[in-house]
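The structure appears right after this line, and notes come after that.
With one protein chain withheld, the remaining protein chains of the complex are depicted in position.
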Amino acid sequence: MALLTYLEAIRAALHEEMARDERVFVIGEDVGPYGGAFKVTDGLFDRFGAARVVDTPISEIAIVGAAIGASYMGMRPVCEIQFIDFIANAFDMLTNFAATSRYRNGAAASIVVRGPCGGGVGGGPFHSLNPESFFLNTPGLKMVEPSTAHDAKGLLKAAIRDDDPVLFFEHKFLYRRAKDEVPDEDYVVPIGKAAVRREGRDVSIVTFGAMVHTALDAAAKLSSEGVEAEVLDLRSLAPLDRETILESVAKTSRALLLHEATRTGGIGGELAAIIAEEAFEYLDAPIVRVASADTPVPYSPPLEAAFLPNVDKVVEAAKRLVKY
Amino acid sequence: MALLTYLEAIRAALHEEMARDERVFVIGEDVGPYGGAFKVTDGLFDRFGAARVVDTPISEIAIVGAAIGASYMGMRPVCEIQFIDFIANAFDMLTNFAATSRYRNGAAASIVVRGPCGGGVGGGPFHSLNPESFFLNTPGLKMVEPSTAHDAKGLLKAAIRDDDPVLFFEHKFLYRRAKDEVPDEDYVVPIGKAAVRREGRDVSIVTFGAMVHTALDAAAKLSSEGVEAEVLDLRSLAPLDRETILESVAKTSRALLLHEATRTGGIGGELAAIIAEEAFEYLDAPIVRVASADTPVPYSPPLEAAFLPNVDKVVEAAKRLVKY
Amino acid sequence: MPSSHRPSEALSRNQFLEMYYFARLARDIEERLVILFRQSKVIGGLYRSLGQEGESVASAYALQRTDAILPLIRNMGALTTMGVRPREIFRQYMAKATANSRGRDLNIHLVHFPADGAHEPVIVGPISMLGDSIPVAAGIAMGARMAGRPLVAMAWIGDGATSTGAFHEGLNFAAVQKIPLVVVAEDNKYAYSTPISKQMAIARIDERAAAYGIPHELVDGNDMLAVYDVAKRMVDDARSGGGAALLGVDTMRMQGHAQHDDARYVPKTLVDEWRRKDPLDRYRKTVMERGVAAETDFADIDAMTRSYAAEEARLAEDEPMPDPATLTRGVYAGDDFAVPRVELVRSPFA
Partner (left out) sequence: MPSSHRPSEALSRNQFLEMYYFARLARDIEERLVILFRQSKVIGGLYRSLGQEGESVASAYALQRTDAILPLIRNMGALTTMGVRPREIFRQYMAKATANSRGRDLNIHLVHFPADGAHEPVIVGPISMLGDSIPVAAGIAMGARMAGRPLVAMAWIGDGATSTGAFHEGLNFAAVQKIPLVVVAEDNKYAYSTPISKQMAIARIDERAAAYGIPHELVDGNDMLAVYDVAKRMVDDARSGGGAALLGVDTMRMQGHAQHDDARYVPKTLVDEWRRKDPLDRYRKTVMERGVAAETDFADIDAMTRSYAAEEARLAEDEPMPDPATLTRGVYAGDDFAVPRVELVRSPFA
């Protein structure tokens, strides 16, 4: 075991996977000698050389497209998108080319597209997005987002070994703030499995990424007021772990869906639909969403603070739910 | 009143709006002398000339980007995307530049982006998409999709006159199949208002676009079996007409959400969340989604038929719901 | 790069005939498709390469059999040249269960990866979004190099598609990384109804490459030997480390964009002018003038490809449509759903 930050854990996964499997390589902007805008790929260039750590022009379409091509030739590309917001520029290549490839011709686009998402750092409208729901209606594409260093490493390894295209969201707020024990030996966190981060009987808080920590803080506060919240960390956003979600809601009869993306059209919708369709008989209260406001991500700290979900908003919503 | 096809109604709206307002112009691929891949812009070039009917290179980013710039200068651009699937290529420009523009600097990107969506015509994975949910998590962007010729004309006029960017989906299956009475005088169908297409007390079928016709056929069938379905035509997908949706569900206590996009991550999620949050007390049964299968849109007719929702699937789901 | 080296001078009689065979076969496959289309047996649109078979064949003919091709819809000739059995095309167009895409994807959207060590090409059909093939082609050549079995990738692109962001990003990337990618850019005068003058403000399509610092040349696309000569030099250069290159071909789309399009926007004089430059007629003439082959040799091939195409179409026609029960299979790994491999064949001249 070692105490690693979320960022170090991701970096460790890259180092280990590249050492384990010659087919794995990294491609993106400034990932080479510089080690990436957030230093995630630090050390890879020195260790594995320019042939396996490919610095590209500012060309997200080319990054994802070249990765698809290379994966067809048996390679295992890991694309870094400098801020995941810029995946918008390769939206077509990822959703239309990569995601449909296996279905159409059995051609695996075994690529990972990773990059920093999320707000809370004054990044403004174009460096703070949580774009998961842009991609949720795309069969063939997997999506994960870890909330701990442990999962960051294990999920990235799973993503790299996965034969399907995987969008790997790294919440930048957690890069240096999340720090936890990471096993020394090789392990993967399987894609498609949620984790119960805290058990509770009164309400299920279903969330992921940085909001897991918000949820846990809220749960602690709620507990001191006699409300026992269960906190579910989805980890995998596509596919969703329906079983674990439904089990939890069956137990608590109350669902609070928490995500950092703006509310309307966010992944909370899909979660609500699953619950309202498959756990309806268990529900004792409306399904409540706590999410960011329906605006672009504002830059100024007082605005961003008002924009984002936080412990108080979660506590307030959970209490409303429990009182219902 | 005149009996027009859906396509003719759209074309009439373009003619009338361009005649009414000099600022309105059309831009896209093959929209000029050729009149567009589906002939929607037929006659515009002869009538208004090359300066107002701009044929572009194959450059969706440029089409949307140039429209934004022109709208900043007071113009009212209507972009045609030859198949709406190709808006994926301009995803960034539309969601990041256009949709946030007003919020950021008060700069209105008063553009319409229109194009044919939807399947049922053997178009395969890249000419059949219903991409609304890719865009639903984008504050600042409006989206509409008519189901009748009447609405097609009125909604397009509303979209052109709207000061915000509007994605206007035209279901290609309806282009020549939907035909109904269209007033001769100028009218708009306001964005944000759903229409109750059929009243019923037993179950609300919430849908839009080509699926409205499927829902109506299903409702007729259901009625012959004693089930009275209410059919809601959303028309506006962003913003959603929450009031009309909630009123209907309050009345019927059962919600069937029907859309042609694939199920997971589709707009049905958002609808379910709204209902499960705000009409929970009225619900007597789970919220059920009927949608396309979670695969890319397959090309071969037997596969596409199995992929798409149809009357039988709707009838079956409605009956399950009513029996619940 | 312009050079006087003419690799075509080294072609054997069989090779001369083989090139013709591939072009003629491409044309005959399409003629058959027209019949099937009229019988409503083709699903969706039909896109002809009439008048462009020559450049598709001659450019692909410059490749080795183990190289990679990324054809577009109008590169039927590239497919015949790389040995795709005609039946595979018919299956695709008719959306049959037996097709490589099992009826899930359109026309020539098929994919072939050779088994290890097989003497076969990599074939990656396009998706409909124009331009996307170029970054993917760059990735294929880069990935093959990384994987230790280098190849040259050839991708075709229309004049219109060179205006896409994907084209720019992909070719620039290939240029910087010195990836062995030869892009054949086809100036066929139109992109759907849009004349090239509304597509680009350059006089020669190969100047698109000037932004990337790679070799480029423009060639008469209806002169098969001229295309072959330049393509072969570019492919050889790419293979020996020269990096990417762009071959512009000056040609003409002799029909509408697709079968539904009567192309009335094309001046009749332009069509007439280019009809006189039909690549197959010209090739026959040139080869005969060189004394390499006689009228009867070509007539034999014509008869052969016509009946071959007809027979292959017939075989494909009888094949089953996909079973709706298979709809959701194979979206993700682990849910294996057999993909019919593209059958490759040798020409009678191999």
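Letters A, B and C mark the chains as written, and numbering starts fresh at 1 in each.
Going forward, a contact is a pair of C-beta atoms (placed from the backbone, for glycine too) under 8 Å apart; a residue touches a chain by one contact, two chains touch by 3 or more.
Just so you know, these numbers come straight off a predicted model, no measurement behind them.
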Neighbouring displayed chains - absent chain, whole complex: A, B, C
Contacting the left-out chain in the complete assembly, out of C:N75, C:N172, C:S193 or C:T251: C:N172
Hidden partner chain, residues of chain C it touches: 163-169, 172-173, 175-176, 178, 197-203, 207-214, 243
Positions on chain A where the hidden chain makes contact: 29-30, 32-34, 37, 55-59, 61-62, 83, 85-86, 88-89, 121-127, 293-296, 298-303, 305-307
Touch list for chain B against the chain that is not drawn: 23, 25, 51-52, 54, 56-57, 59-62, 64-75, 77, 92-93, 96-97, 100, 102-108, 139-140, 142, 162-164
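FYI, only the chains that are shown with their structure count from here on.
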Per Cα centroids, the chain farthest from chain A: C
Centroid spacing, where centroids are CA-atom means, of chain B and chain C in whole angstrom: 37
Distance from chain C to chain A - Cα centre to Cα centre, in angstrom: 41
Chain A and chain B, separation of their C-alpha mean positions in angstrom: 30
Per-residue overlap in chain B, given as positions that touch at least 2 other chains: 85-86, 88-89, 125-126, 294-296
Contacts with two or more other chains, residues of chain C listed in rising order: 101, 104-105, 109, 127-129, 165-166, 331
